[in-house]
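Here it is, the structure in full.
The complex appears here minus one protein chain, its other protein chains still in place.
Labels run A, B and C following the written order; every chain starts at residue 1.
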Amino acid sequence: MNFAFSVIAFLILATAAAAMCLRQLVHVALLLVVTWFAIAAFYLWAGAEFVAFAQILIYAGAISMVVLFAVLLTRQAPLSPSLTPAHPGRVVAALSLGGAVAGTMGYAILRTPLAPASAAGPVVSVRELGMELMGSPLAAVLIVGVILTAALIGAVVIAASPGTTKEEESS
Amino acid sequence: MNPFVPHLWLIPALPLLAAAIGALTPRGGRTLATSVAVLGLVGSFVLSCLALRSAVAAPSVHAVFNLTWFELGTGAIRLGWLLDPLTALMCVMVTFVGTLIFVFSIGYMKEDDNAARFFAFLSLFAGAMLGVLISNSLLLLFLCWELVGLASYLLIGFWFHKPAAAAAAKKAFLTTRIGDLGFFLGLLWLSQSAGTLLFYDGGHGCLEAGALAALTGQTVAGGLALSTAIGLLIFCGAAGKSGQFPLHVWLPDAMEGPTPVSALIHAATMVAAGVFLIARVYPLMLADQALSNVSVHALTVVAFVGAITALLGALLATAQTDIKRVLAYSTVSQLGYMMLALGVGSWVAAIFHLLTHAFFKALLFLGAGSVIHAAHHEQDLRRLGGLRRRMRLTTLTFAVGMMALAGIPFFFSGFWSKEAILMAADEWGVSQIPLFMGLTAVALTAFYMTRLFAEVFLGPPRTEAAAHAKENSPLMTLPLVLLAICAILTGFLGTPAWPWLQATLAGDPVTPRALVESVPKVVGSIGLIAFGVSFAWILYGRRPRTAAVAADPASTILPPIYRFLQARLKLDEFYAATFGRLIAAVAIVFAVLDRRLLEGLVASVAWIARWVGKLNRQGDERGLNAGFNLLSERLRGGGRAYSRGQTGEAHGYLRILAAGFVVLVLIAISKGGR
Amino acid sequence: MNPLQACLLLSTTLFAIGLVTTLARSDAILVLLGIELMLSAANLNFIAFWHFGPATAPVHGVIFVVFALAVAAAEAAVGMALIIALYRHQKNIRLEEATSLKG
Partner (left out) sequence: MNAGPLDSAFLERAPVQLRDLLCGYVPEAVRPAAEALITMVAVLAVFGLLFAYLTLAERKILGRIQNRPGPNRTGPRGVLQPFADAIKMLTKEDIVPRAADRLLHFLAPVVLVAFSLVTFAVIPFGRQLVAIDLDAGVLYFFAAGASTELAIFMAGWASNNKYALLAAMRALAQLISYELPLLLAVVPVIMVAGTLSPQGIVLAQAGWNFGVLPHWNLFTPWGLAGFCIFLVAALAESNRSPFDLPEAESELIAGHLTEYSGFKYALFFMAEYFGMCALNSLGVTLFLGGWQAPCAFLSFIPSYAWFGLKLLSLLVVFIWIRATLPRLRMDQLMRLAWKFLVPLALLNLGVVAFWQLTAGWSAPLQLVRWAASLSFIIVPFVLLGRKLSAGLGPRVYRYAAS
């Protein structure tokens, strides 16, 4: 399991990092799709089947589509390197801050005695999950539904203009 | 106990349901509303026939079904249905005539695009009327009674965009209210003294011996028996509804409504309600006949009022120039006849006349409606004429109605019922004056009906509208024919030779007598009728006027009287001058009080308040404002300084956010360390 | 270092990468993607704690992730709509030029 985990971890981090360094927006989007898949793989590894597939469906299926559309709709010239290299000061600041966050958090994680309670993690069946969803967090489910509807309408309203079609709506 | 009685409520329920449906249908759904209304009324007609059959089976019993509406303190308010020949006959009559009128108005209202609303109102009206008929409790009766008033208001004012119609509706409503006020007082008094409002309740009803004895026992101010007082109060309501003398003024104006409404109101339902009410509470009215020490008997008042109304209506009808107004005044006078009959103690004669009158008056109104519809809403009989060639069927049926109303002998119902009334009046012991008034009215009736017929149908057409009128669709003529047949036949229900109707109503066995009680009297009245007809014929029929502007022959004989009659005895002006003035004066007094007294107070209060405000303002400007200005200056400066931090650049904010996050984590770690 | 800590470190690093992207890059779409990365890091934590944590309330971690996914989808939709509006407003989507709100 450690082997699988390390592979997945490497995939996630490598693809994410690489994506962040690429200059071609479409490449970034597509490479991030790999990241989403890797994360889904992590969920599978952790025994959360449902979440894994939902992750793929939503991220690879919907969000990356939306991203790609945004790329295409906001593109100046075909295949243009739409990313001017950010000026170094910002990059340095960003890296230092990111490092600081990672360092502090990592330090905190490492020095807190966290022992896995269950060696072999629990496995949840979709049926249990559904039952649970219909239980105490039912209000939350409703609220999320409202949020999604509102987001959908809002997206249409914001992006609506003689040019745009329904694509934002469908995510 | 009759198994049919508990379900009696279905009779009014059906039209009310139809009314509800019609009210909910959009303007477009005229077909739905119309068909529902007609079907509902037909259904209740069938039910009424069943009721009649089961009632005639046992004429003398009052089959009742009572239920408790709600408990109030110790006592309970109770309602109930009542089934006896009176109710059943009235129900059949109302539903039958009503159905015919509904069918007629399908054709009459073809052009109107509010027909759905119209039929909803009609159904409401019919339902309310049926409710009045079947109710066994004066309270329920009063409720339905008021409902009838409301429906009549809605219907008369159906063309509310016509100011005249709106005014007429208001007038009818208010005038009848005056009567209903008395009715309501009587109702309260009755329930307070008799303890119940149920008519028949197995010996405890307010129309049964026990209660009546209690009522007649005590007397009130003016040497009136209690029952007399209550009866007279209730009679106020009846007079209001069925347009008796002082309160008859609303009835002619009600002609502003659509003609089917006039037919419904004047023929079958609303005006009949008053007569029916008196007939229903007849035992109460009759109760004080036994006593001799009282100043006046209720029925005496009724009789005189009726006689006056009969004469007055007939007089006024002679001078009217609007078809529907003529008919309206004739209705007034016919109602007077009915009241007269009630007053002189023969309520069966009254109901008999009510039934026959319902048929031939509905016939006349529908005929007038057909004429008006054909002549493009021309109602002035001076501007009509010569229709007999163009509208044969209408002419024929109208003639039948006219002869029935005029009381042409032997073949027309009006004759029999009127004769019955006159006979009763003749036998009345108290006074003969009503009889003579009635006889005069007979002659006058014949006169003005002949005049009307001659003016409208004979002679040359006097306007384009009349010239181009043509016969209406069968939808409108068929009801005329049916009604004409009834107007002929109903008379034979109550001929002295075979008085089935009277017997059934009174609950006696049918005892045939001679064809006419006393030949001389009958001959006399026939003579009066003949005189009226022939006089009218001489004036109008022999050489009918040729131009619309030509003066009325009658006016050439006695101009001042004619003009006075045409102005309807100046009664409206009289009311306006008296009651109207009075109320206006009271209003003025109050207005003056208002201006002088209250306004002064208010003004002074306002003045004080204004001064306080002025002082306040001084304080503000001197003291507070300076401080506020200083403070807000400071705030603005601070804001300017602070807003430099707002670069509007997302990354900057994010950076600060991240740094803050790091700091927080560090704090957490150090805290956790200890 | 036990597996739980490994997972947490992984998510922390992912979070850091997302943060760096958000801070360093100027392209609005990339910033949004960085935010998505941070969200996913949070989801990783949920799953990790659910997987290794005490099995008292077994499903809550997963439910949290489900909600997070839904919200992420909504956020992406609105974000992209905003970006398109921004593009229509100032012919490019460089975030540091969208400073019309500065004081």
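We adopt the following convention: a contact is a pair of C-beta atoms (placed from the backbone, for glycine too) under 8 Å apart; a residue touches a chain by one contact, two chains touch by 3 or more.
Owing to the predicted nature of the structure, the values given are computational and were not obtained by experimental measurement.
Contacts of the undrawn chain with the visible chains, over the full complex, involve A. Across A:L68, A:A94 or A:A159, the single residue that touches the chain missing here is A:L68. Note that of A:V26, A:V91 or A:A108, the residue touching the chain absent from this view is A:V26.
Within the set A:A41, A:A54, A:M105 or A:A159, the residue that contacts the chain not displayed is A:A54. Subunit A meets the missing chain through residues 26-27, 30, 33, 40, 49-50, 53-54, 56-57, 60-62, 64-65, 68-69, 72, 78-79, 125-127, 165-167, 169-171.
One rule holds for everything that comes next: only the chains that are shown with their structure count from here on.
The mean-CA centres of subunit A and subunit C are about 6 angstrom from one another, to the nearest whole unit. Chain geometry summary: the mean Cα position of subunit A and that of subunit B are 78 Å apart.
Note: centroid distance subunit B to subunit C, computed from Cα atoms, is 77 Å. Residue numbers of subunit C whose C-beta contacts span two or more other chains: 19, 23, 26. Among all residues of subunit A, those that touch two or more other chains are 90, 93-94, 97-98, 101, 105.
Those residues of subunit B lying in contact with subunit A across their complex are 651, 655, 658-659, 661-662, 665-666, 668-669, 672. Interface of subunit B with subunit C (complex): residues 642-651, 654-655, 658.
Taken together, the subunit A residues at the contact with subunit B in this complex read 90, 93-94, 97-98, 100-101, 104-105, 107-108, 111-112.
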